[in-house]
Structures are given as C-alpha cells and as structure tokens.
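Questions regarding the structure given below will be posed in turn.
Heads up, one of the protein chains got dropped from this complex, but the rest are sitting where they should.
Chains: A and B, in written order; residue numbering restarts at 1 for each.
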Amino acid sequence: MNTSNSATKARRQTQRTREYIIEKLLFASAIVSVFTTLAILGVLLFEAIGFFGQVSIVEFFTATQWTPLFAPQHFGVLPLVWGTILVTIIALAVAVPIGLGSAIFLSEYAPDRLRRVVKPLLEILAGVPTVVYGYFALTFVTPLLQNFFPQMIVFNALSAGLVMGVMIIPMVSSLSEDAMLAVPQSFREGAYALGARKHEVALKIVVPSALSGIVASFILAISRAIGETMIVSIAAGSTPKLTLNPLESIQTMTGYITQISLGEAPFGSLEYKTIFSVGVTLFLMTLVVNLIGQWVAKRYWRRY
Amino acid sequence: MVTKPSRKRDTSRKIEGGMFYALCLVGILISLVSLATLLFDAFQDGLPWLDVQFLTSFPSRFPGQAGILAALFGSIWVVGLTAILSFPIGVGAALYLEEYAPQNWLTSFIRLNIANLAGVPSIVYGILGLGLFVEALALGRSILAGALTMTLLILPVIIITSQEAIRSVPRAYREGAYALGATRWQVTRGIVLPQAFPGMLTGTILSLSRAIGEAAPMIAIAALVYVRFVPTGPLDRFTVMPIQIFNWVNLPQSEFRGLAAAGIIVLLVVLLGMNSIAIFIRNRYQKRAR
Partner (left out) sequence: MVNDIKIDVRGLNVWFGGNHVLKNIEIGIKPNAVTAVMGPSGCGKTTFIRAINKLNDLIEGSRTTGEIYIDGENIYSKETDIFELRRRVGMVFQKPNPFPKSIFDNVAFGPRIHGVESEEELQEIVERSLKEAALWDEVSERLKDSALDLSGGQQQRLVIARALAVNPEIILLDEPCSALDPAATAKIEALMRKLVEKYTVVIVTHNMQQAARVSDFTVFLYLGELVEYGTTKRVFENPKSKLTEKYITGEFG
C-alpha cells in the first residue's frame, strides 16, 4: 500500500486535492444557512436601532396607539400585536378542534381506503396560496357573515381569522395524525381488551400518549398564524386598534408591513424604518413561539 | 362495606361514542366543504374573465383590457432563477450534513439553525431581501433581488427534504462502495446522489411551487404592483402573479374581482402542473428503489 508506483501516487494527489475542494464547497453550502440567520438579525437590528434612536423603546412597547402615517405620530406597537393575537386566537379556535378531530378520525376511525383519499385532499388545503384564501375571505366569507352580523364591516378580524383557521387545519391534522400513528398498537389493544369503546381509547389512551406531538402541532400552527400575511392584508383591515370585537377592522403586524411596503414612505425615513421595528417584533414573537414548541417537543417526547 | 361502583350506563357510553364520531366527521366535512367552496367560488368568479386576451395583456385601468401577461412572465423569471440558485446550494448543504459533517458543535448548530429558519415568517425574509439585496448589495428592486430572497426562503425546506432522500439510501450500498476502495466523493457521487436524486428533485419542485404562490416577500422588496412590460433580464423590475391578484382584489370596482379570480385560476393551474410533475417523478422512481 505504501509502495505504490509513481503514477498511482500522482493520481492519489490530484484525488486528494479534488476531495478537499469538494468538501469545502459543500461546507460553504451548509454555511449559507448560518449566514441567512446572521443576515436576518443584522438587517433587522441595524435598521431597528436606527429607529429606536428616534423613538423610545418604552413608548414602542407600551403605548397603545399606532399612527406613524398621521399627525400626531404615535409609535405604540401594541395594537398591531393585539391585532395579530386576535386573528390568531380565532384561527386556532377553528383549526385546533377541526384539525384534531380530523386527525383522530383519520388515525382511529377511517378505513385505509378512505384515508388514502381524504389525506391528500387535506394536503391540498395546505397547498393553496394564501392570496387565494384572502380573496375567499373578502369576497365570500365576509358577505356571508354579514347576513348574520349586519353590523360587521367589510374588513374585519373574524373573516380573516376563520379563513386562516381553515388554512392551518392541515398543519394541525397532519402532525397530530403522525403523532397518533406512532403510538403502538399494543396500547390500544390493551384498552380494547378491557372493554373500552373506540372513542374512549382515542381520547383516553391515544391522545395522551401522542400529546407532545399534538401540542407541537398547535404551537407550529400558532407560529404560522402569527406570520401569515396575505389573508390579513386583504381581509382584516388597516386600522390598528385594541378591541375585543372581532367584527371590527384591525391591523396585524404583517398587514402593516405590507401596507407600508406598498406605500410611498421615502427610503430612510422614520416611517420606512417602522418596517424593521415591527419586523423585529414579529421575528421575536415567532422565535419565542418556535423555541417553546421545540422545548415542549423535547421535554414530553417519549420514544416508543 | 359494600360500595356500588358508579358507572356510566352502557347506553350513555354508546351515545357518547356516536356523538364523538359524528363530531370528528363533521370536522373533516367542514375542511373538505371549505376547500370545495373556495375552489368553486374562484372558478365561478374567474372563468368569465379567462380568455386569450387575459393571458396576453398587461394590467390596465380598464378591466376589459387588463391581463396577467407581465405577472406571469415575472413569476416564471423569479421561480426559474430561484430554482437555479436553490437546488445546488440546498443539495450541497444536505450532502454535507449527511455524508461529510463530523459530529461536533458546529454541525449541531447548523442543523438547529436550519430547523429554526424553516419557521420564520415569509415576510421577514422579504424584509431581509429589502435590507440586504435591494439596498446593501444595490441590486435594486430587481428580479435578481427577488430570486435571491426566494432562494433563502425555500432553502431550509429543500435541505430538509434532501436530507430525508439521502437518509433513505441504504447503508449497505455505501459500505459496499467503501469496501472497494472508493473515496467519500466517489461514494457520494456514484452511489448516494443517483439514488437520492428523484427525492431531492421532488422536494425542490414542491418548494418552488410554494414559492410561486408567495406574495409577501416580494411585496416587502417592493416589486412593482403596476407593471406594463415583460421583463427581459434579471436586473429588470417585475411583478409576480400573487401580487397582481392582490392588487386587483384591493381595487374597488367589482370587475377587478373577476380579474383577480381569473388570475387565481391561472396561478392554480400552474401550481397543479408543477405538483403533478413532482408527484410523477416521485412515483416513477419509487418503483425502482428497494
């Protein structure tokens, strides 16, 4: 092995160089992701710091009015945050029960043939672009709801929240179903052998065993709802306010960023910089939710 | 001491079970009915406006003359460029993580990082694109800036799906190749890549089909909303189909609603085409693998 001839030695040398270069190229590809994170943090913080040079952080996070485009200017981000939260709550109220119910149905009740038809259909829900959902919310759902709530304005939190909920159903359903399928059949059989009925097995055995995966799916859904842009931009309105009434129009963080991006705020102005300060807030919120989700998944995950 | 155990009567448990099943069924039905309604609504509103003139015109103040041509080409440009950029980087990163990376803190950090990036809202990527590509790198509001932004957006998902494709290559193949005296790249290129390639391709096409429906990041880098030309190069300004649809939806005249719906139909058809190609590839190559 050590006494190979010079031709082999030369070939080995070029081979070694080539292997080295290839490994470095592949490593560079992997590092792009680290660079992305650093770039996101860099861009957000750089501009946000410029913003907070002119607007106090305390005011930003505690004041209750957001009017950067009117005089007098107020920079309290709470209405935007609350708008996001309100729509998210409505969306979850739809997605959690329906998603979980669908998951239980597919995992515990549906025969295999039905599953193979229904599951891809649910996946289609996930593949529809959000701008289409926004259209649906504005042109179908809102007029429909106005029949029941005549005082509802065209732009409102309820329509956006309901439609967003439908969009998120596949996320909850798919991940919860995966978690439930991972529960060993022997658990179920033990319960059936004691005379339990199917719904009791599902609710008392399967769901608790799969809980960490199910909760993780909820948290992922929250994160998705917080970051969603098109549905709220089209259907929820552009009037930031702190209200408990879902029939009113509000504005979410994402909706505001859309609005200002489409507007004519001059580059470098304070109004322009609000993109980044609201962006930072949005980023931090989703980051915290994602981290909580990862923590929950790790802490309560049991290997079967 | 005799205590009578309190038990739900059998019939009430039966009723409970029936109601629960009904509730779950209702849940599925609501999902499916919503999907059907959504699609039916869009098609009903949009079909009257869908004609050759719609496909070959630029947007206009007059609904009768407006069309989706500019946005269609803009989407094709952006997604095409994104594909060229994201596929090699995504596959390269996945290969590194699965075949080359040592087990150390840096590797764990990279993996964690990718998982977190997958959960960042798409509009934040748009803000990144605005600050980095449009401003700092002075690419302006060009197709190139848009494609770079989209690349960063879908890269985490491409990496994750490619990793899965690589992991599905059985260890026995690699061992056989190493035992013959193959170097790591020879094993990667000769054995792993060919086997994993269809899965990687499928994952990439599915990611690109999601990218084509994304409006938020393109809005944030301020792609134009009113574009009356077909782009001819990567440094041109542009718009994409979802933004055009968004614009039409927000206009007050009701005719523009119909245009928006027609745009939605075009978008959905393109999506259907891309997804079908991806599924076709996956099915065709799943038969051969073992």
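One rule holds in what follows: contacts are C-beta pairs under 8 Å (C-beta built on N, C-alpha and C of every residue); 3 or more make two chains touch, one makes a residue touch a chain.
As the structure is a computational prediction, the values presented were derived from the model and not from experiment.
Touch with the chain that is not drawn comes from one residue among B:Leu148, B:Ala177 or B:Ala260, which is B:Ala177. Within the complete assembly, A:Arg11 is the residue of A:Arg11, A:Arg116, A:Lys204 or A:Lys298 that touches the hidden chain. Residues of chain B in touch with the missing chain: 103, 170, 172-173, 175-183, 186, 190-191, 194-195, 288-290.
Where chain A meets the missing chain, the touching residues are 1-4, 8, 11-12.
By our rule, only the chains that are shown with their structure count from here on.
A separation of 14 Å divides the Cα centre of chain A from that of chain B. Listing the residues of chain B that touch chain A in their complex gives 13-14, 16-17, 20-21, 23-28, 30-32, 34-35, 37-38, 41-42, 45, 88-93, 95-97, 100-101, 109-110, 113-117, 119-128, 130-132, 135-136, 152, 155-156, 159, 183-185, 209-210, 212-216, 219-220, 222, 225, 242, 245-246, 249-250, 257, 260-261, 264, 267-268, 271, 275. Every residue of chain A that touches chain B in the complex is listed here, in rising order: 15, 18-19, 22-23, 25-34, 36-37, 39-40, 43-44, 46-47, 97-102, 104-106, 109, 118, 121-122, 124-125, 127-136, 138-140, 166, 169-170, 173, 197-200, 202-203, 220, 223, 226-230, 233-234, 254, 257-258, 261-262, 267, 275-276, 279, 282-283, 286-287, 290, 294.
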